[in-house]
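Only one protein chain is missing; all other protein chains are in place.
The chains carry the letters A and B, assigned in the order they are written, with residues numbered from 1 in each.
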Amino acid sequence: MSVLSDYRKREQSVTMSTEVAGLGETHELLTLNIGPHHPATHGVLRLIATLEGEVVRDIKPIIGYVHTGIEKTAEDKQYWKVIPVIERMDYLSYYFNPMAYCGAVETLLGLEVPPRAQYLRVIHLELNRIMSHLVWLGTSALDLGAMSMFWYCFRERETILDLFEMSSGQRMHTRYFQVGGVIEDIPVGFAEKVQAFVDEMPTRADQYADLLEKNEILLSRLRDTCILDEQTLLGLSVTGPLLRAAGNPWDLRKAAPYSSYDHFDFKIPVGSVGDNYDRFRVRHAELYESTKIIQQALDGLPEGPFIADDRKVVLPPRHELATSMEALIHHFKLVTEGFRVPEGEAYYPIEGPRGELGCFVRADGSAKPARVHMRDPSFVNLQALAPMVKDAYIADLIATLAMLDPILGGIDR
Amino acid sequence: MEVKREPADFRSRQLMARDMLRGDLEDADIEKFVEQAVMTTTLDRAVAWAQGNSIYPLTFGLACCAIEMMSIVAARVDIARFGFEAFRASPRQADVILLSGRVSMKMAPVIRRIYDQMLEPKFAISMGACCSSMGIFNNYALVPSDKFLPIDVHVPGCPPRPEALAHGILKLRDKIQYNERDGWRERYDAVGTEEVLPSVTGSVGGPLATNEETAGGATGA
Partner (left out) sequence: MPDASGLEAIAQELRDADPTSVLGTTHSGGRAEIQIDPERNVAVLEHLRGRGYSFLASLHGVDYYPHEPRLGVIYELLDMTEVDRISVKARVSTDDPRIASVIGMWPGANYPEREVYDMFGVEFDGHDDLRRILMPEDYEGHPQRRDFPVGGEPVLFTYNETDGYGADL
């Protein structure tokens, strides 16, 4: 009782003197701590902003508040058990994470994914991309003050989650992608439901554009704010919609197609100025393009197996377990020990909704990976925040953070 | 607190009311009238009913469960109909902290500080498997939330469906409305952990001094 607690001591040590620090009598640099709990950060991101009045002079992001040790946990589990662990990394693009990982493991194994599985993967990936952009749109509009967008975007998101629940049983983190293909074939009625969604999605996207496009406040907040040129972005290793907004049409789906993306005809929206408005428009236009891809994938969905045939890696179908002894042994081996991957290293990059999502897997011949590293786009894109908001207002900082689309799960892993 | 109303008696109740206003009702009739027209309860229960129907959650999303928490605000599962209308950003104005997502080591002291800033009565819902019990990430980086916070409701799932979270929230509401409720220190046997300031004789106690001994004589308050 006679000892002041540490906190109280610090409280009482703040002086209220009129001496200002910084650049003289009329200018003062203020250090403001934003976060980690703040309604405008997309997750637990802590920003230490050095402000002069309302102008941001310097910003330092501090991350690590959702660090989960995913990569360390993944080293401890068998290859197929890593898939649910890795899915929860970038928690809005939970089909892209296992896609990169399965791609890396399939490269190491030399496993061929059947065409039907590739098309199904593309359908789910593009649905996930639309869903991720919808959540981005809803929460960004919420940050900028346009609250009703949130409800409209989440209405669409519920439809997509119903589709995911139909194909795999779970709304989020579905572990639908497995090494070799997908875990099971789509049920009856799925194609019709996806078709119905694809039919109405362009109208809905038009509605979102109508709500926001002509809004003066939004335009003046986003136009010509926080421009960063293409060369600086390339030096900062930024990819994805941020780079495309600055004018560079780099998209791995077109440049280095994987999983049958070269069968589909779609465009890449590219911006010209590189301001927040271009970033917003690029992501909004990608909604239409993803819808086109899903339509083409549905039309051209080939027949065939939905997962690779190699019994050493892929579980045999359940009906065979009753009749074939070999199938039983394979099943047992795969479920208890898991499959072994020959020694090697692989890096498999794909185009996620935020940029290049790559997975590096090092295999040492055993049933557990020796190193799984996810190259997360948001982690690298966050380095672009400091140059973007230098000498911009603090309101522009909030808008830029929204347009940057950081997902802290991916940043902190 | 059940009040039964029989619609068939509406006309007879009207007549009874008219008689009462004229002063014509006798003893048994007056008692029956009072029973039908007036709800009696204790003040605690009434206050608890009101509190349970207007809980303001704190916007606190950590990871994947936050997205499902956002969809509980959206139109399909709408918790505004249960009174969770206003998500408050400031802990001083919120009643319940919905811990949605994995709590890492770096974040745990921050959450504790925010919880301490909330005003009584306050509650905590731990949403998701990672928060309640480490989930699938039982490793060096995470802390289960009931190690540093008294949690009222744990909602399992990875992530829990919005309907599951709504079920957990309604359980909390039942807990508030129907259970004997003291402050959280009595509930979790943490009496004696209050931070008590020293006596304010000549020191810079200021208006923050809440010590009972100096309640009467705070200097310079």
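The definition used in the following text is that a contact is a pair of C-beta atoms (placed from the backbone, for glycine too) under 8 Å apart; a residue touches a chain by one contact, two chains touch by 3 or more.
These numbers were taken from a predicted model, which means no experiment stands behind them.
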Specify the residue from the set B:A89, B:M105 or B:C158 that touches the hidden chain.
-> B:M105
Option from A:P114, A:G180, A:G271 or A:P349 whose C-beta touches the chain left out = A:P349
Of B:A48, B:M118, B:I151 or B:I169, the residue touching the omitted chain is B:I151
Interface with the unshown chain - residue positions in chain B | 105-106, 132-134, 138-144, 146-147, 150-151, 154, 188
Considering the entire assembly, which residues of chain A contact the chain that has been omitted?
-> 63-64, 67, 69, 71-73, 75-76, 107-108, 110, 232, 234-238, 250, 255-256, 344-347, 349, 356, 358, 360, 362, 370-371, 373, 375, 379-380, 382-383, 412-413
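FYI, only the chains that are shown with their structure count from here on.
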Whole-angstrom distance, CA centroid of chain A to CA centroid of chain B, is 35
Where on chain B is chain A touching in the complex?
-> 59-64, 66-68, 70-71, 73-76, 89, 101-102, 104-107, 110, 114, 130, 136-142, 158-159, 161, 195-198, 204, 208
In the complex, chain A touches chain B at residues 1-5, 8, 11-12, 36-39, 43-44, 64-70, 72-73, 84-85, 88, 91-92, 94, 135, 139, 150-151, 154-155, 157-158, 161, 171-173, 408-409, 412
